[in-house]
Structures are given as structure tokens and as C-alpha cells.
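Missing here: one protein chain of the complex. Every other protein chain is in place.
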């Protein structure tokens, strides 16, 4: 099974199947998000497998801090497990319906990010871009009203409708979804999403009127921005840190650490 | 003595007596709660022993971070130590009186949870369910007025009266009690209780009007909820984390880690 | 030199001189306070040597995280170094003048405790007892107006006057002093002082009217209180934790860990 070949030592990285690569990166990003306090006992990521009508996702009951690519599932868009043994998370409809409705999206995160949830519990407060990196969410961050677990197709569909064309949605009293063009980008977005929520929270807690980014400021930020290079730089930082702290196994190094050439601007 | 057989290596878990099992799980949960910042230099848990008119509790002066099942006491409902050497916590009447008045309760936690105590020191503020998981406390979280140590039978009885049929009570300027159907469930409840207190605190600190869960929202959450499975999933996450970080001794593994079969929904 | 005999392995604890015991406990408490975030790059403790007209204090430039009894100084009440090589902290007058004016006090802490400093920077706010353990400071916590380093005898004398008969004083924009009947009690007081400052801060940040302990509540708390036993219990917890985490060297164990007999109520 393609997906189990991932971390056999001595394999050249080129030998990884598309599913194996998606499984490895998704397992790695899940562990990184545990380190960042963005995932804990729950939450999960779905990552499309290029060239296949399927995605990888973890077994619902597996610990987010110990994921391995071998333990990931390959699931199709009807929710059928094609490869791997175990049950996907009970909130699978979140991923099924968002991936269906958003062909531009390659990876979806569902998390119970504490700081973001707070913004679904305050009357008259909206989470808006405060810090420069939050220009990513300039189109808006809608809030989905259903506070329960999203276990039914219909619930997933409603959530996908709330998300619409945006890159993030809050879920009332429950959590968030983030979407991105790759699972690496999804991780970097999650870090910045949390930073931005924290920034607005701090300003509100100080009792001051917040000064969100203006349209002119967002335009200026985007003129100077290199998203692709930024993602590579931060990916390199977090992956190396996690490898050196034992958060990721050493034998994932070759497949995950960007080369010096890749890090040239 | 039954309770000392608990962690001898090589014993099949089935060989654990009921008291041994209660002692092991109570010691483990106490250590987990230290890791979560819910217990520290004080606080304690009482867990009923199935089939006996008695419960296990720690020695008052033993460190919460180092408990072992061998060092736990078996105590009867008059407060007599039946097995083990040492003195129970001076606040034993908390447990005696709650266990007497609540036959449905299998485990009681007393903790000085910082975030919860704050809600006993604010005029006109009530701790209510904010996050989805806090639907558990929909019947209300009363506050007990006595701020002193609960060392007398009468004080314990008054606290049990304040708790009434609820799952949690705050203790003015002092701490909380939580009760649950098992010591495993008690641990998961404690984690969610803290999350919920933090959520309301954050909203208040932001100067915004809190939007607690409505009755309709609680009903919707409970429609989608599987408490038993949820407890198993989180138990698995926290136990495995604690074992891998050395918070729990490796030879407790077999008795504590749920099997894959147990984790099927 | 008496003070250097302290931690030679194999010495029975009884062989420790009074100065050696004070030096060992002061070094240990300093390291514990670094762990608790109450000391960092600065702050210091003076502890009287029973039977001598002198006290122990650290060398000003020595790292608070690495103190050893051998590196402590014995200083007399004129500020002369009697034993040890090195300079006391430049703020020595804090200790000289408080020890002179307060014969009941055996140990003095000066710390830059962040949460407490905040209460010297807010118009119209007073740090008062909120949590049960803070009944210790029921007589009041005065604020000293001099925000500079206390390097002159006169400055020290003014600070001692501000402290008066109380157990704690805040120092405007700078720090705190705490005093107690032993260096062990001083450590436990410091932990509770921080908890109480945090509790009041949280209530204020929530925008609520704080409900401090009333006189009747303080009386009730003190009726149920056993200060001496409480200090022993917490001392045991923190010392054992620090030994097991490598914060304190293993060969300090015998001199610091209370026996089971000492921990009986």
C-alpha cells in the first residue's frame, strides 16, 4: 500500500507516492499544531492527494501528538476509506463538504483554537485583520451558527456555505476551519490566524478602540509581500525546530527540510 | 493488602482488585491534573470502590505529582482508614458528605482551580456554559459561601447541600468541587470546566457582553453528543501523552491505555 | 569556614552549622523562586543566622538559578562581609534596615514580581486579600513611593518605615518586599502573594467589582487554619518537585526533605 512506504529509511524522497507525501506532511503539520497549542485532543486536517479523487485524514481516535503517515487513512469524496485501517473523525463531513465545494483548496484544518472561539461568544465584536500577515483574511471571517459537532452531510454543507469563498470561518462556541493551497501553507496560516486573534483580543482587553488594517494598508502590505517565499521560510524554521526537539522523528528530515536552493528568494 | 498489588509488573490487568483499580486510576488522574495545572500543592480526589462501602483517597501530605496506587488509602464513609498508612487530607469531609448525599456520583474532585475561583470574587458575574462541551453544566454551577477549609462534618454537609443535584460547585475564594460517574470522566470534565471558565473570562476581559449557550443550542449539542466515546478518546490522548512524557510510569501502560477495540465508535 | 561545610556529601545533616543551614535553605529557596517566576536576573533573600548577630545573603552578581550554600556570604548588621568572597547585592540596605527594625522577622525577600508591581502603577486600586490564603496580609500592604534602587542607608530606613509592622510592601514601579518567620515560610508566602495578586488582577481585567475577603470571612478562615503544618506540606511538595526536576542537586535531599513524622498533623 503506497501510504505505508513513506518513512522507510533509505528511500529517496522521490520514491514517495503522492499519497505518501500528503500523509507525511499532514502527520507532520498535525504534530506541529499540537506544539503550537492549535490542536490538542481533537481537531484534524484533510489534504488532497494530487492526481487522485481522494484525500488523507487521520484516524479520529489517534493522538494528534503521535501521528505517523503509516497510520493515516486515504478517503474518497463519499467518505469511504480506501486505504488504511480505522475510522476517520466523526466530523468528516466538515472536510468532505468543503473539499467538494472548493476545488481551489488543497488542505482543510478544523481546530478548537481557544482565542478564535472567544470571538463567537461576544456580542458586537468581529474578528478582523489587525496584524500585517492577517491581510490574508481581508475578504472576511464569517461565523457559522451551529455549535454542535458537524457529523451530518447537511451540517457539513451548511458550514461550507458559511465559509463561501473565504479562507477561514469561525464555528459558534466550538472552533474554526481554515483552508489553503497546501498543507504547508495551512500550517503557516494557522500560526498567523492565532497571532491575529491574540492581537485583537489584547487590544480589546486593554479597553481601547481597535485600529484594524485599512484597505490602503492592506494594499501596501500586499505590494511588498511574497507569500510563497514566506511560507518556505517559516516552514523551514518550524520543521527544523520540531526535528531538533524530538517532536518529529529524525528520519522524516530528508522529506521535510527545504534545501538551501529552495530558500533562495 | 489488595491495594498494594496494583502495579506489580507481569500481573495481568484482570488481576487488579476493585480497590487496586480505583487506586491506580485515581493516582494517574491526580498526576494528569497536576500536568494540566488543575492540581498543584493541594486538592484531592475520592473514588468509590465498586462493591465495597468505601473509597480511595490520597494521603494529605503526599505530593500530587508523585502519587502511586500503593500509597493510597482506603477509607470508609465514617472517615476511618481501612487500608494504608497515613492521614487523609484534612478536608476529608468534602468527600465524605458528597459521596453520602450523591449515590449517583463515583468520583469527587476538590481543586483550587485559579480561573474558577475568580468567579467567586466578582460582583454580578455568574459562571455559565459558554463552550459546547460545557453543556454538561447546564443545570447551574452554585457558589458555596464558606471561604475556609472544610474540615468539619457540618461544613462538608453544607457544601453537599450547595452542590445539590449539580455536577460542579464553586467555593468562595477557595476552590471548586466536581463530581462524575467515574474518575476518568471526572478528569475530562475538569479539563472542559477549565476551558469554559477561561472562555468566559476572556470574553469578560475583552469588555464584551458574553453570549452563553442558549437552551436551543444546548439541545442541538446534546443531539450530536456521545459522552462515553468522547471520554474514551480524550482519556487515550492524555494517558498516552503522560506516559510518553514520563508523567506516568511505563508499567502502568497496560492497565490504563484503551485498546483499539475500545476506541471504535 | 562554617559556611563551606554545608553540602559535603556524607555529612549528617546534624553537622550543619547554623550559618550552613541558613545558607543551604536560602540557596534552595532562591532556586525555587526562579522556578516560580518570582526571581529571575535579580532580587535576593536575607536570612538571619540563629545565635549570631548576622545573616546570609547571596553575592549580587551570582545567578539566582545556580546558587550554592558555599557561595553565600555571611554579613553583619553594619553590612560588613564576615565570611565568603564577593560583594552583596547593591540593594543590601533593604535587608539591613528591615532586619534592624523588625526583630520578629527571620527572612526578607526582595523581588521584581511582575503582577505585584502592576498594583503600584494604577490610580485608585489597592492590593487586598482576595484568596483564602491571603488572610496573611489582612493588616494591609503599603506602597513605598521611591522607584529607584535602594542603595543608601536612608533609602532602606524609609522602606522599613513604609513596611512598618506589616508582612509585605510594594515598591513603586520596582518590586516588593516580603518578610516571614523563616525562609521556608517566606517561600510559601511568596507563592500565595503571587496567587492573590493574580486573582485580583483577573477580577479587575474582567471589568467586575472585586469582592475582597470580609473581616468575618478572614476570621472564619483563621479559625480553620494551621499555618505551620501548611508550610511543611507545601515545602515538601516544592522541594521534592525541584529535586526530581534537577532544580536542586540530589545531595541536598537529606537536609531539605521533611520526614513522614514531620508531616503528621
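To keep things simple, chains are lettered A, B and C as they appear, and every chain counts its residues starting from 1.
Throughout what follows, contacts are C-beta pairs under 8 Å (C-beta built on N, C-alpha and C of every residue); 3 or more make two chains touch, one makes a residue touch a chain.
From a predicted model like this one, the values you see are computed outputs, not experimental measurements.
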{"item": "Given A:35, A:181 or A:195, the one touching the chain that is not displayed", "value": "A:195"}
{"item": "Hidden partner chain, residues of chain A it touches", "value": "130-132, 191, 195, 198-200, 202-203, 205-213, 217, 220-221, 223-226, 232-234, 236-238, 240-241, 244, 260, 263-265"}
{"item": "Residue ranges of chain C at the interface with the undisplayed chain", "value": "40-42, 60-61, 63-66, 86-87, 90, 114-115, 117-118, 120-125, 146-149, 151, 172-174, 201, 204-205, 207"}
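By definition in this document, only the chains that are shown with their structure count from here on.
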{"item": "Overall pattern in which the protein chains touch one another (line/ring/star/complete/other)", "value": "line"}
{"item": "Classification of the chain B:chain C interface as same or different, half of numbers criterion", "value": "different"}
{"item": "Angle (degrees, nearest 5) of the CA superposition of chain A onto chain C", "value": "180"}
{"item": "Intercentroid distance (Cα basis), chain C paired with chain A, Å", "value": "46"}
{"item": "Multi-partner residues of chain B (each touching 2 or more other chains)", "value": "205, 207"}
